[in-house]
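One chain of protein is taken out of this complex; the other chains stay put.
So, chain A:
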Amino acid sequence: MFNLAILKDTVAVHPSDFGGPQGQAIINELNKKYANRILHDVGLCICVFDLTEAGEGKVRYGDGFLWYKVIFRMVVFRPFQTEVLLAKVKSSDHDGVRLSLDFFDDIYVPVHYLPTPNAFDPNERAHFWVPSSDSESKPHELLDTPIAERMWIDKGEIIRVRVESDEFYDDEPGPIKMTEGVQVAKEVQSRAPFTIFASMAEQGLGPTSWWNAAQMEEDAEEGGAMDEG
């Protein structure tokens, strides 16, 4: 889930921090700048791991700051492809399930990555899987299945998923558009800068409670067989 990224940047340290250790002052500035921020094609920055190299602080004309060129290592959240994660169901809708890791919640499981056959029950606001049903079943047929046969993917449940892909979206505002001398209000971009797509369409993936129950049954059977033997 987490990895170290090596980055290079220039940071300014305010004169009021000159009294303390400079390394700590630089780390503080870097944390201020990067923590909880998404870097394109790198991932979500958590905090500075350490400084690898810092140049001599230089004073530039016009301010009293000391400017340092530094190379540092950053703890970054970016799970690799095929990595298995545990996450909590945040919400569900017709398009799929949205998952949360508390500190990051742009993880989506689209409908085609849910275990088949599945359907979305609008009354419960949740998807469900019908393991006993034919995988060719249509959603409206599934909605007629007895409630007891359904395996629900409820809000708040802990889900094991596999990362299939991720996507960065650069939210660069770009030049202001003008029409007949009037500034055109840009439509609000609601796309997340970093999105992860995950799958639960595989044996062992999905709510952990499904598999814990299955495993316990298996163990019970094994135990039973041993008793007989």
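Here are a few things to note about the model shown:
Going forward, a contact is a pair of C-beta atoms (placed from the backbone, for glycine too) under 8 Å apart; a residue touches a chain by one contact, two chains touch by 3 or more; residues count from 1.
In this text, contacts and distances are computed from a predicted model.
For the omitted chain of this complex, the UniProt record lists the protein as "DNA-directed RNA polymerase III subunit RPC9", which is one of "Trafficking protein particle complex subunit 8", "DNA-directed RNA polymerase III subunit RPC9", "Transcription elongation factor SPT5" or "Anaphase-promoting complex subunit 11". Of A:Gly20, A:Gly55 or A:Pro131, it is A:Gly20 that touches the chain left out of the display.
Think of the hidden chain as still there; on chain A it touches residues 1-10, 16-20, 28, 31-37, 39, 41-44, 46-47, 49-50, 71, 73, 75-78, 80, 82-84, 86, 101-103, 158, 160, 162, 202-205, 208, 211, 214-215.
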